[in-house]
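Each remark here refers to the structure printed beneath this line.
Only one protein chain is missing; all other protein chains are in place.
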């Protein structure tokens, strides 16, 4: 019961932040009788905004998956976990802002650092969240030390990726952008967690 | 459990995208002491925006129903299905943008192609989703090959409708608009899926 | 299961429409070193917007309750009910627009007619929804003819109130506004439905 409502708040905040991202994509302005070239030029003008929308959307999707794969195993939520969730959501809700900033100044080191810093902070809260849950007996009995470690590794991978992209982006923005764009693909690879999640899901059914 | 939270994220993203559509309808401006004619003219001026709001709302409604009728039968979600859901939601979250573009340039082939392309892509993700779920044993045992085929047909129908409206809209925008406007009505007809959904629902109760 | 997800979509759309209403309240502009009178004048300037926000919020709250008291008893959802829900949500999502229009032109008959018409249409969809559900065996066995009739009466009351306020508002906007403002209070009175809902809730626990 306790965890069900936290999940509802979390799912809501993620869903809203993900959709709000689209509001920052400006309407392409066309002349009255546009040539095909004018249309293409206008659409190209909004490409950075569309790209940053898609990027942040997919990154929020991976953060949501990270939360999801933890809560599959969390049976009890104490005040510390509750607050770690709220702080994670604070980062999530801030993503639309740093996305607009990045879309507007894609080659400004400050924009990349702010963007990466927000994601990194979210990753840290997720990581601490799992550590606390495992350390304080808030997870189900099905969580073996190996499984806890596998999830910890997966969370670390995300943090390292964002840290790297943030540092590089602070010096060479273009490379930083490419690294951020690669981050979601990391999570498309199968992982050791999948097996355990699927097994548990099969048992529950 | 697994599928419950994906449904929560999906329902949230659909709900937000559907309501955000209304933000693009501009406030009709009236003079200080408007004549009835002036009021009618002002309201007529926002009709394209209202129409595109209603159209996109209903189309998102049918996409949501398509998702819903799949998840009635999905028992297990693997990483591929998870990502197909995120990609579907990316299209859904993009709909408010292409709707504004269509409302602003209803007779521009580019606007119709972008609009239809987004819906078509969403339809493709839904279709691949069902194919993967059936092919990898992620659906319940109640799904007979006939039922799987009936759902596949329904999903194909939507893709064909959007593909047709997109192609036609790229050449004759007015006819394309009419075709898009007809699409939701396709889903108001009873279908072979209804019977199976209702039967299952009756069993569950 | 079927009804659970429709409820999730409905709750999401209501929640978003209710909160989006606040976006139309403009920021009061204050001079640099404002006198208390200047502050009060600035706040008074946004009062119509705040009032229409609160009014629409409470009216959506009553519509949501109307939906809620139906779905307590609905066991099965067919395609017709699904579409009636989508059409109801279309009206709900349109409320932020008609609210801005009303807040901007509170004494324009057209604004009141559009506002009332949207609510009335939502009420009609709710009414037809209940009629279809009862007539097609989609409700639980606990629904006696008296209970069905009590809910029908309650829904009629809302429609009559909105119809009356709309007609009056079309001729005497000020009186129409007062009638709209009274509508939510109608739903604060205890009703015959309450008893049956509470009994059922008690049984479920």
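A, B and C are the chain letters, set down in written order, and residue numbers restart from 1 in every chain.
In this text, contacts are C-beta pairs under 8 Å (C-beta built on N, C-alpha and C of every residue); 3 or more make two chains touch, one makes a residue touch a chain.
Values in this document were obtained by computation on a predicted structure and should not be read as measured data.
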Legend entry - Selected from C:72, C:124 or C:143 as touching the chain missing from the view: C:72
Inset, instruction - Pick out the residues on chain C that sit against the missing chain. - result: 7-8, 11-12, 14-16, 18-23, 25, 27-28, 30, 34, 39, 43, 50, 53-54, 57-58, 61, 64-65, 68, 71-72, 188, 190-191, 194, 197-198, 201-202, 204-205
Legend entry - Where the unshown chain meets chain A, residue by residue: 1-2, 5, 8-9, 12-13, 15-17, 20, 23, 75-79, 82-83, 86, 89-90, 93-94, 96-97, 100-101, 104-105, 108, 110, 114
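The rule we apply is simple: only the chains that are shown with their structure count from here on.
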Legend entry - Turning angle required so that chain B lies on chain C, C-alpha fit (0 to 180°, nearest 5): 90
Inset, instruction - With over half of the numbers shared counting as same, classify the chain A/chain B interface as same or different. - result: different
Legend entry - Whole-Å gap separating chain A and chain C, where each centre is the average of the chain's CA atoms: 35
Inset, instruction - Return the residues of chain B touching two or more other chains; collapse runs of consecutive numbers into ranges. - result: 8, 12, 15-16, 20, 23
